[in-house]
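Just dropping this structure here.
Here the complex is missing a single protein chain, while all its other protein chains stay put.
Chain lettering (A, B and C) follows the sequence in which the chains are written, and residue indices restart at 1 in each chain.
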Amino acid sequence: MNRRVRRWFFLICACAIFGLFVSAVRQMPTFGHYRGPYGDILNRETVYERHITDVVTAVNFDWRGIDTLGEESILFLSVIGTLVLLRKPSSEVNDSHDENDTADKRKGREIPLPSAATRVATLGLVGPLVVFGLYIVAHGHLTPGGGFQGGVILATAPLLVYLAGDLKSFKRIANHETVQIGEALGLLGFLILGLPGMIRGGAYLRNVLPLGTSGHVFSGGMIAPINVCTGVAVSAGLVAVTYVFLEHTLETRLRGRR
Amino acid sequence: MVANIAIAVLLALCVLSTAICCLALILVKDVFNRMHYLAPVTSFSVLALLAAVALQNGWSQGTIKTILILLVLFLVNAVLTHATARAARVRQFGHWLPHPKEHILGAPHGPSSQL
Amino acid sequence: MNAWLMGADVLLFTLVPCGIAVFRGNAIERLVALEMAGIVQTILLVFLAEAFHRPSTYDLALAMALLTFGGGLVFARFLERWL
Partner (left out) sequence: MLVLQATILIFVAITATAVVFTRQPVRQVVGLSFYGIILGLLFFILQAPDVALSQITIGAVALPLMFMLSLAKIRRDAEERKRREESEHRREAA
């Protein structure tokens, strides 16, 4: 298949797909005009029935909590898959890496330590970032945000420690075993939180906690604990994936420095 | 009424300074010159924005969060510019300390000297 | 149409020079433009939060302000070391 045939083939296929695309766009509802009934119902009922001010979080963790459990398992499984794929084969561990070290010390390829200003600013930002992440997790039912977003922000904190050039501290903060246990505990907590509803004779993940006053931190029933579990699982998963990536990529290069 | 006009003026100042700095970003050629235009946005523009938010809302959630934004951007942007400039020099010369032929006031000489 | 929305309109167009700079020149020049875009977006998010009258969405601007530094640092560290 030479270049010209390929181009014609592409053009014909593109025309066909463009026709389908146009016909699909013509049948879409007009921009900004929502036709389903559920959105209006949710907008009307959420604050009164569940005492939650952020409808998206209410939908995710209350109205269709079991779907979110599925999504969380997908995340968990993909993290596990990455960890399995990137595990170190035992033959590679004791490989000689002297050549790499010398290659890194060639002219123009030295590893510069980050300057004092960068280290101080980065490490100083870790504390505020952790506090902000906890705030986002804890206020998931009041403000935009929740377990996922807050978990990602929390996972960014150890990454900043690594970026300050301190791989040793990163490994101590994000101890690989602890992180993996944390991820498993996050998913397990979500699974267990569904059980009390069944014990009380209702459906799985049914709310059993008092709903509280809408607008307060302690409101919305089960959403806050579920958010905390999600946050733990997401942040631990992200840190674990980054850890194996780092180990795979940079471990041998840094040996000369330490 | 006076407050509304003051808010509008402050917002105009904020937007104008940001726009000028963004335009300068493509008009100025050298990377090291370009980096300077990050500073006015993080100090002056955000300060005008903070004043406008405070006038609009008084002492509220938004004002407190804008103060935090100002603090973070003001303190951290200088360090970010420094890190970027260092990366640029490392890519250009292989190390970031002054070249023997460069004469920078108060800077140590050569790649061998320690910082 | 309040002043905040108008300001947001104009600020959105200041992202155009940043966008042009992001797609021109070498990696470091692009990185500087990206940092500028992050700062402009932080300001823009404050404008929009105020224009929509939703004080709780100030969180987005704060998150952006905190995380622009991390993103810029990722690029700076990797560009000076390995790439």
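By definition in this document, contacts are C-beta pairs under 8 Å (C-beta built on N, C-alpha and C of every residue); 3 or more make two chains touch, one makes a residue touch a chain.
For clarity, every value in this text was computed on a predicted model and none was experimentally measured.
Within the full complex, the chain left out of the display is in contact with A, C. Shown as candidates are A:54, A:72 or A:166; the residue that touches the absent chain is A:54.
Although one chain is hidden here, its contacts on chain A can still be listed: residues 54, 56-57, 99-100, 103, 136, 144-146, 148-149, 152-153, 155-156, 159-160, 238, 241-242, 245-246, 248-250, 253. Residues of chain C in contact with the chain left out of this view: 5, 8-9, 12-13, 15, 18-19, 22-23, 26-27, 30-31, 33-34, 37-38, 41, 44-45, 48, 52, 54, 56-57, 59-60, 63-64, 67-68, 70-71, 74-75, 78-79, 82-83.
To be clear about the criterion, only the chains that are shown with their structure count from here on.
The pair with more inter-chain C-beta contacts, choosing from B-C and A-C, is B-C. Averaging C-alpha coordinates per chain places the centre of chain A 30 Å away from that of chain B. Put simply, the C-alpha centre of chain B and that of chain C have 12 angstrom between them. Chain A and chain C have Cα centroids separated by 22 Å. Residue numbers of chain A whose C-beta contacts span two or more other chains: 112, 114, 118, 121-122, 125, 128. Counting partner chains per residue, chain C shows two or more touched chains at residues 56, 59, 62, 66, 69, 73, 77, 80.
Contact residues of chain C toward chain B in the complex are 3-4, 7, 10-11, 13-18, 20-21, 24, 27-29, 31-33, 35-36, 39-40, 42-43, 46-47, 49-50, 55-56, 58-59, 61-62, 65-66, 68-69, 72-73, 75-77, 79-80. In the complex of the two chains, the chain A residues touching chain C come out as 54, 111-112, 114, 118, 121-122, 125, 128-129, 132, 136, 142-145, 149, 153, 156, 159-160, 163, 165, 253. On chain C, the positions that touch chain A within their shared complex are 56-57, 59-60, 62-63, 66-67, 69-70, 73-74, 77, 80-82.
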